[in-house]
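Every protein chain except one is present and positioned as in the full complex.
And then chain A:
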Amino acid sequence: MSGSDPAILLEGVAKRYANGTLAVSGVDLAIGQGDFVALLGPSGCGKSTLLRIIAGLIPASSGKVTVSGGAGPEALGFVFQEPTLMPWASALKNVRLPLDLLGVARSEADARAAEALASVGLAGFETAYPRALSGGMKMRVSIARGLVTRPRLLLMDEPFAALDEITRQRLNDDLLALWQARTFTVVFVTHSVFESVYLSRRIIVMAPRPGRVAADRAVDAAYPRGEVFRTSVEYAGHARNISAALHAAMAA
């Protein structure tokens, strides 16, 4: 962890939906500036709800949410499980959308969007429409859109869950490279033990009904992580450890 103030501070956060379901209960969590944190848990453990509360998309029913430096909308990026692109707009226009909505001048927005596309390896695909892109490429466009405002916080909601294993590994590596090259905090929701271990520096294991924090583990392996790490004894040890924590959380 670096920096004095945490990037995100959750104190006693709970969420009860209108239908009475208690999605999240009693979550206390501090996430450090520049950290890469995975929210890991089975479906229905409230991890997506928690992410949306952090984003300000839904209000918490009780408790306090503090996002430091999150005053302006440009400080936040959000990547959904689906690419969530506008099918009628080219890749460049999709990436440019946040800048357009924030009122950035067209020429500057175009340049920054092109740069963001290039940063996810899609230089030359500016004019391509989403339907012409593969699942992995669409997700890259989605990530570029999340990063185009140079946010301090990137929230990702199971972004690679629908992708095949090879594409997913490549995107994992590229995401880590982007994260290392810049300084932003990532909160990454996933239900994959292996993905969480490979990507993050800290894993919050969540338990269902109601959603709550069950375990908080560090993954102290050095970056950059690559093929060597993915096949190492150290990686397997972390995965076993996290997997045990997840099973304990689900049994509790």
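Note that a contact is a pair of C-beta atoms (placed from the backbone, for glycine too) under 8 Å apart; a residue touches a chain by one contact, two chains touch by 3 or more; residues count from 1.
Everything below uses one rule, namely that contacts and distances are computed from a predicted model.
Candidate names were "Multisubunit sodium/proton antiporter, MrpA subunit", "NADH-quinone oxidoreductase subunit H", "NnrS family protein" or "NitT/TauT family transport system permease protein", and the UniProt protein name of the unshown chain is "NitT/TauT family transport system permease protein". In the complete complex, the residue from A:Leu39, A:Ile53, A:Leu76 or A:Val193 that touches the missing chain is A:Leu76. Within the whole complex, the absent chain has one touching residue among A:Pro6, A:Gly41 or A:Pro98, and that is A:Pro98.
Annotation: of A:Val24, A:Leu40 or A:Ala55, A:Ala55 touches the absent chain (contact as defined above).
Chain A residues in contact with the hidden partner, per the touch definition given at the top, are 52, 55-57, 73-74, 76, 78, 80, 82, 84, 86-89, 97-98, 100-102, 129-131.
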